[in-house]
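Here's a slice of the assembly, chains where they normally sit.
Labels A and B are assigned to the chains in the order they are written; within every chain, residues are numbered from 1.
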């Protein structure tokens, strides 16, 4: 039988503006801070992009890998020609970004154990921007049980 | 420290039958209704396809984009020739649908804040059907804390 606790919840928004159209930003410290502030001892933490041309995903903090992702995603869903995407007939030029975000995912759900991110050795949380150069938001929502007093 | 509450849960099934093999259906109003019915004030809502040739995902409610998704997925995992997929040797013709669903995802987890979907400006929840023309089910599971009386 699991541990009993009173349920608590906490919400935090991160604001991210990348100077380039595409970028990967390590947001692990911000998520850790939200978990600390929540007081949740055992629970779950949802981290999701609030915009539909961006991703939140977990992988390695290694610049070569991020360049591999960038080139691979550009191969699977090229930015140009802009006319390639019907979505861009609405006046947008970010059709590719809506596709890239589906590969990398909108959100991650992470376990909280003993008040901390319950992570494997190399797991880090990234914001993946595919249509940047403007303010975007990431939502962190924590729910779970409070720890022993 | 987060807000304290008693934990509650709620379950709802949606039934969807699309006339075409492939389709995208906006199910946001159904999820909102399930959250209202749950009485959850702060929590998480899981929305998942109960079938393995369908997706639930979050993106834009824009018909041109949906056509882009359709063509892109057909390029990444073509329906024909049927013989392309070993899975179809079982007598099925939906091998492609099992692949397309992995790109678009099985589920979304969304935050509930003050009794409502905690969404960015353009986020909408879609059911993605890749092997339709029969009844399929979507599960909505809500857990979290009840609001103040």
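Just so we're on the same page, a residue touches a chain if its C-beta (ideal position, glycine included) is under 8 Å from a C-beta of that chain, and two chains touch if they have at least 3 such contacts.
Since the structure is predicted, the reported quantities are computational estimates derived from the model, not experimental observations.
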item: Where 2 copies are displayed, count of copies in the complete assembly; value: 3
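The working rule: only the chains that are shown with their structure count from here on.
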item: Rounded Å distance between chain A and chain B, as computed from the means of their C-alpha atoms; value: 19
item: Chain B partner contacts - residues on chain A that touch it in the complex; value: 6-11, 37-40, 44, 46, 48-52, 76-77, 85-90, 95, 98-99, 101-103, 105-107, 109, 137, 139, 141-143, 146
item: For the chain B and chain A complex, residues of the former touching the latter; value: 1-7, 42-44, 57-60, 62, 64-65, 67-69, 72, 76, 103-105, 108-111, 113, 118-123, 143-145
